[in-house]
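Sharing a structure with you now.
All protein chains but one are shown in place.
Going by the order they are written in, the chains are A, B, C and D; count residues from 1 in each one.
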Amino acid sequence: MNALTPFAPILTLSLGSLGYLLGGKFMERTKLTALFACVVVGVALYLIVGAVDTGPTIVHGLVVNPFSRLLALLACAGALVSIVGSASSLRGEEIEMTSEYYFLMLTSLCGALLMVLASDLLTLFIGLEVASLALYCLCGARVAKRASSESALKYFLMGSFSSAFFLYGIALWYGATGTLAVVSEPRVVVSSSPLLMLSFLMMVVGMAFKLGLAPFHFWVPDVYQGAPTSVTTYMSCVVKVAAFGALLRLSIESFVVPTPWSTGVLWLIAVLAMTVGNFAALQQRSVKRMLAYSSVAQAGYMLMGLVAFDGSSDAIAAVLYYLIAYSAMTIGAFMVLSAIGPDADDLDDVRGLGKRSPFLATCLTVVFLALAGLPPGLAGLIGKVYLFAVTLSNEFYGLAIIAALNSALSCAYYLRVPAAALFQSAPSEVALRLSLPTKVALLVCAGAVVMLGVFPQAVLDLATNAAAVLSAH
Amino acid sequence: MDFNSYALSLLILVPTFGALVCLGPWFPKERGAEACRWWAVLVSALVLALILALVKGSLVEPNATLSMEEARTWIPSFGITYHLKLDGLSAVFVVLTALISLVVIAWSARPKQGHRAWYALLLAGEASVIGAFLATDLVLFYVFYELMLLPVVGGLALWGGARKFTAALKFLLYTVVGSVLMLLAIIYLGWSGRALLGSGEASFAFEITTLSSLQLLTAQEEVWVALAFLIAFAVKIPMVPLHSWVPDTYREAPHGVAAFTAALLGKVGIYGILRFMWPLFPTFMVQVAPLLAVIGAVGIVYGALVALAQKDIRSLLAYSSVSHLGFCVLGIASISEMAVTGAVFQALSHGLVTAALFLVFGAVIDREGVRDFESLGGLAPKLPWVAFFLMVFSIASIALPLTSSFVGEFLIIIGSWASFPQWTLLALFGVVLGAVYTLTAYLKIMFGAPRPSSETGSRGDLRGTDVVLASALALSIFVLGLFPQRVLSLIEGALQPTFESRFASAAHAVEGISPNDNPVDQAGALPVVSAKDTANHDHLSLDSRSL
Amino acid sequence: MTFMGFVLAVCAVASGIGVIGFRNPLYSAFSLVANLMTMAGLYALLDAHFLAVSQVVVYAGAIMVLVLFVLMLLNLKVEGGAKLGLMRAGLALTAGVLILVTGLKPIMEHFSSVPAITLRENATKTVGDVASIGEQLFGRYVVQFELSSLVLLIGIVGAVMLAKRKHVQLAPRSVFGEAE
Amino acid sequence: MVTGDSRLGLMVVAPLMGAIVSFALGRIVPRMAGVLASAAVAVSFALTLTLFGALDLSGEFTTSLSSWISMDKVSLPLELLFDKLSAVMCLVVTGIGFLIHLYAIGYMAEDEGRARFFSYLNLFIFSMLLLVLGKSLPVIFIGWEGVGLCSYLLIGFWFTNTEYASAGRKAFVMNRIGDVGFLVAMAILYTACGTLDVVELRKPEVLSRIPADLGFLAGLALFFAATGKSAQIPLFTWLPDAMAGPTPVSALIHAATMVTAGVYLMGRMSGVVELDPLVPAIILWVALATAIVAATTALAQNDIKKVLAYSTVSQLGFMFLAVGVGAYGVAIFHVVTHAFFKACLFLSAGSVIHGCHHEQDMRRMGGLWRSMPLTCASYGVATVAIAGIWPLAGYFSKHAILESVSSTHNPFLFEYAPTIGLLATLVAICTAVYMGRSFILTFLGSYRGEGHPHEVPLVMILPVLVLALLSISGGLYLDGSLVQYLQGPLPPVSVHGHEGQSVVAHLFGSLPGIVGIGVALALFMYLTGIKDVLRRALWPLERLFAGKYYVDEVFEGAVVKPVAGLSTIAFRSLDQAIIDGGGSSLGSISRAVGELTRRMTSGQVTTYLLGMLLAVSILFVVFGEVR
Partner (left out) sequence: MSSLLGYLGLSLLLFVIGAIGVCIRRNAIVVFMCIEMMLNAVNLSFVTFSKLLGNLDGQIAVFFVMVIAAAEAAVGLAIIISVFRNVASVETSDAAELKW
């Protein structure tokens, strides 16, 4: 039975999604679609927590260890919060086929879980495609809205394009090692053969695309902006978590980084991402695009941890901690937008939020301050401290300084949002009414952003534990 | 539960709680303003009472040294602690913070709208500044250091002038660029701390006493790390040429926020240099002292010169702040105990004076509706109280004797002459220019024939509470000017250990770079060392030092 | 490379160029069909018989029919020729050549160190007939096989969601939602 | 030595209390202000007298006001020292101060700001007492700055007139420039000697710690401070402008007391001043130049107060002449006599102004002896006194100065002694001429103004008469004895009194004064034709004198304009353009870069794909070949 436990969450999600195919009409009529999705994700979450570690012998493509469990947990939690939070905004977004919507959401979560749990590259690729295909569709969920389908098209074309690269990477890995497993026997260091290097580059391109790292970030602003905000909320967390999980595992477990060569590759991408993301966000008036660019930059910060990875668990733990913190921040940020309205995007839509809904404005302020790395959003600050710490302690001074200056620069645009919300007058004085689930979800995000900073120790321990798995290799 | 073990946290928590309460629904829009004000006054008065109660003992007892600590774990795996410490140095600044906050909060003029946010921001600002003055863990300090931005940016954005967002952005970028580099430096230090602490529980160390007890960095590392700290603090103080956020911020901010910022924020920079940079980078501080002296002295003259060209009251105050704080920099640079104590005292005094000036000038601006003093004039007969207090605080600002500023500047000048006579001399010209622009401003605003055109917007003289508050500030300025010794010994008691333990060795380490090779001069540069042997009962005798 | 292989390779490249070269999407689609067929031939040459058959059935048979169907459904015109930027083409070509140049060497050289005898032995081992593939699919890769059904399901549901239209409201609503 | 005598503290504090009380109470009962303030000064005067009386018995008095700066190794208490020197100064300050307070009650009777006025006046007395009683340099400096402040406040007392207020500011700023010297001196002395106590700084063993070059600098810095306060070249132009203040202020601050603080300081710090003999030499030459310039300028002034102001500057130059030759006692002697007759002159002038309805131009006066006989008498007496005619006060002190100049031992001055003597005598003649002129223009001849001048009330005339009396008898009484008396705190002086001399000798000594007055009578009363001839012949000189040597213009051009220009340059070119502009341009650059990166996301998915492909190819090229 133990051998099957890794499958339990996957199975739950797939069966749950099948439930929509069977009882979708009924659920739509009784307005239980969201609730059902929550229950399914909740059960999956529970099962992940309960999943026992798979031993060294890996059966049937899935591996459970503290690392993959933490990421799976994070993906599920993120999905749960974003589903809870945006359940009431679907109507405003004119998404009427809610059972299909949730079907796709559950399957994409399933794909994300596959990505972090996969023990072979085939599973990983399937997971990637499951997640991506579902998300392509979700982006176009507002079928009547031009921007939505446009974003779906862009996401689809670019996603498939990058998938091809990723697939080529897998092929080359297969050619170089003769196996499709994530961990090759014997393990090979990436710089040991040109083919492996090529494979690594290809896979990094694929993952960099999913993470929105520059120069593969072009899709991010368009898709984040065009997709329904509820989908953006979900995507900004789950895709990042899954892709980071995959990237970390591939780099460390498959390609046995760090080598000076691979570090160079990642260094360049990290620097490009944070710089391009921050600069491009500087002049945005669309909050969603700005958050999109900022997510590029944030991914750059996180990549910094992998660059600084030296074989000890600290660097990865830093990435994980920041990933957790970032999930809370980004979900919170997008959820605030979707709570304002289905088409809330421009800075003007945020104006005067403090008057229209103090609660929303407070959450927004906390979350955006956290993104900027300023208290009281301590999670962002502590996360940055940790990332900078590992970067510095592995003597990447240039990277750390670039990142620091970038994060200073980022304040310029992050703070414009709370400034507009709190300090400018509203175009409409209509008070916003939030549904209870939205409030709860927002509270969870804002609370997490603060509490992760005030009491970070437990999470840090968790992250260190998880990271230890990777660094043990 | 022992009061003392929570007392320091209370200093931070009380205003925080007060701020949260201010935001609550019980101070409604129209009717709640005064109630909210009194609540905020109550809270800030409580904080003042609390800190005075803590400091009282050492102010009354001549030889008592003040030292209270509160240490808790925060992020053990990372070596970050919640460590607060109240000693003479921090006590001085915390008292200043509490007093200025009380005055700014109680001051009757406030923006017409948003009383809840106003008092909440001010109280939150008070909490964060106090936190910054108490924290001895570098990361904790950094957190408070960043939190301090809150009242300024918020105040600017909510109630600022026409160019408020530009000003807020400028302020923010300047300080954040500085502080982020400092964050890197902090982390680097913490990491280096790990390297030497060995395989302890904590992997990093950020607590200042722990860090300073170790020789963590190589000379080159120290330069870079210390430079990052220095830039951050230099922006905050502000030191020339990193001051250009100051005029914009002070010009656009509402009076209370400008007073708060000018009086308190820069002091954190000075405090930071003394609290953190001194113990951590003694060698660097000795090395960089000549440069700092130049920056300080040039800042004094430069600030004064530029102030001379100002037409706007607020800009004038901004540049005069730059000028006055140059003295602090010069004092710190001289590394003579006298001058450094003077620098702290000057910082304290500048806080009092500048807050008062901002508030009283604010009254002028509010009443006349204009702020460039070409269009003001002849106000003295119309606003006698304003004229009176403005004169008192102007006098204090130009450091006339018996005001607290004089004590500070006097100590700095006398103390730093031994190390940097030429720069001290330059600084003295700033003193002259200071008198020129201050009196010119006063002359243009208050003196001359009353203008009939400026009658619009007149709301009469200062109100009763404001008179009381201004009197309190004036009184404290004169009391400190006349009886500074308790405060001075409080400061000195906190600084002395650092002096004795760190600079003696640091001075020897950099003997080579000293401007003179004469050993007597070495002693002259560090009077404390030589003074030990020659001090008699009444006077400090110093070895002579040629120019 | 055998003669047959060479011919197929040339065809593949030619049809590939055709895919990207024809202005009329229909011709592109036909070129792609040709390309896919040559691929099937190549698979067959490489003893991947099962794949060769699947290639014809799945790609040429199913996918391309779908593509052609959509093409016909949308009744697409020829892509505007003037719009095809030379600079863009040049850049793309440069990038492609660069990838080719830098990629070819490591790929081709990787097996040069492997003794030819081993490779010949290996080659005889891999015969991708239905039996051996089936054994693998329902053995080691059964989980992935099951998961692939999920992929197809997504394809179906997604297509339904995107392509099926209920009542479409064309009037835009206000940003701030409506009072319900 | 008596320490901790409460009278000493009370003496200082009384005027401070007076200031506060008269300010507070005076707002309610304006009439009381003057009385209260005068009473406070009277208390001080009385206490000074008692202490003065006790001085011979018990030596010096000291008391501590506050421990002020007392740190571990630094101790700078606020202590007062009442020795013979400060006793003399205190008597002058409180005595004459009291008289002038009395006078002011009448003079300011109509003014609305009486309370403020008397409060400032009392504050001045307080500061001045601190100055003369300070036991250490910081305390002296407190008083020094305090009197500067009061001077500023009182010059600009009628602040609705911007010119008056500006004059106050000018005075303050000029004094501040001088204060730089004071601070430098303190810094040098403290750094070198480790103490700022004046008693300590008299001891040779302490002074020997000062290196030679620093000693020179310290002395010079102190003198520089004195030039500010005592209106010597180059910082003297504020004093004539200071006449903008009410006349009692001019009498008290700008004639009798504050301006002599520089002389007092030189005396107090004689040890430091004489460390390098070059310093006294510099002092002497500067003083001589000041005396000449001021005296000649006074010749061409028409404002009665301006004449007196330049006369004060010139007389201060005389005092510094004595300082320059080391005759500090003599200098103080002249301080005292000058206080008598100059206060008398100013108060009389004030009465004239008061009587002529605030007319100050002498050309619109004349013949006032008829309407204001008592004032005329006092003014006349004081004129004779300042002219240096036996047996009035000025003769003795001025003669003593001339005598001490000729007997100087300073190596730098020795050979020039006759020249100096000659020039000083010329100045003395000049003094008599312009004073005579002012007397003639004001009181003799016929009335040229409008309205009816009237004699002033008793409360104003009484102090004037007392001062006139002092101007007559002060010299006789103090001659020799005062210099002798001050031998303790001041270095001994070789000059002796005039006891043994015959009347003829005295008259011979008075010759400059007699000649001067004669010339004045000749030129301005009897032979006015010659005046016009002279005026035509010497018009460049007259221009120069009337234009006050164009010092103000030179100062404006050499200091004020450049500083203002520098300030504008610093603000516009440096601060706004470079420092601020640098920051802003950094902002606009990053915004532009932001715009550029933003535009990279063009919306065209084909471009995105191409971008990705290019990125991949670049990655391959950069990292592909690396082994």
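Worth a mention:
Heads up, the rule we're going with is that contacts are C-beta pairs under 8 Å (C-beta built on N, C-alpha and C of every residue); 3 or more make two chains touch, one makes a residue touch a chain.
Everything numeric in this text was worked out from a predicted model, so none of it was measured.
The chain not shown here is touched by just one of D:Thr3, D:Ser208 or D:Ser602, and that residue is D:Ser602. Across A:Leu11, A:Val39 or A:Ala147, the residue that sits in touch with the chain not pictured is A:Ala147. Seen across the whole complex, the unshown chain contacts subunit D at 598-599, 601-606, 609-610, 613.
Taking the complete complex into account, residues 1-2, 5, 9, 12-13, 16-17, 19-20, 25, 28-29, 32, 35-36, 39, 42-43, 46-48, 50-51, 54-55, 58-59, 62-63, 66-67, 70-71, 73-74, 76, 79-80, 83-84, 88-89, 91-93, 95-97, 99-100, 103-104, 107-108, 111-112, 114, 116, 119-126, 128, 132-133, 136-137, 141, 144, 148, 151-152, 154-156, 158-163, 165 of subunit C touch the chain not shown. Residues touching the missing chain, restricted to subunit A, are 122, 125-126, 129, 133, 136-137, 140, 143-147, 149-154, 156-157, 160-161, 164, 167-168, 170-172, 174-175, 178-180, 221-222, 225-226, 289 (touch as defined at the top).
The rule is simple: only the chains that are shown with their structure count from here on.
Between A-D and C-D, more C-beta contact pairs join the chains of A-D.
Here the spacing of subunit B and subunit C, counted between their Cα centres, is 68 Å. With centres defined as mean CA coordinates, subunit D is found 99 Å away from subunit C. Centre-to-centre spacing of subunit B and subunit D amounts to 36 Å, using the average Cα coordinate of each chain.
Shown for subunit B are the residues that touch two or more other chains, namely 169, 173.
Chain contacts: subunit A has residues 194, 197-198, 409 touching two or more partner chains. Contacts from subunit C toward subunit A in the complex involve residues 103, 105-107, 109-110, 140-144, 147-148, 150-151, 153-155, 157-162, 164-166, 168-170, 173-177. On the side of subunit A, the complex with subunit B involves touching residues 314, 373-376, 378, 381-382, 384-386, 388-389, 392-393, 400-401, 404-405, 407-409, 411-412, 415, 419, 422-423, 456-457, 460-461, 464. Residue ranges of subunit B in contact with subunit D, taken from their complex: 169-170, 173-174, 240-241, 243-245, 247, 302, 305-306, 308-310, 337-338, 341, 378, 380-381, 395, 398, 400-402, 406-407, 410-411, 413-414, 417-418, 421, 424-425, 428-429, 431-433, 435-436, 439-440, 443, 446-450, 482-485, 488-489, 492, 496, 524, 527-528, 531-532, 534-535, 538-542, 544-547.
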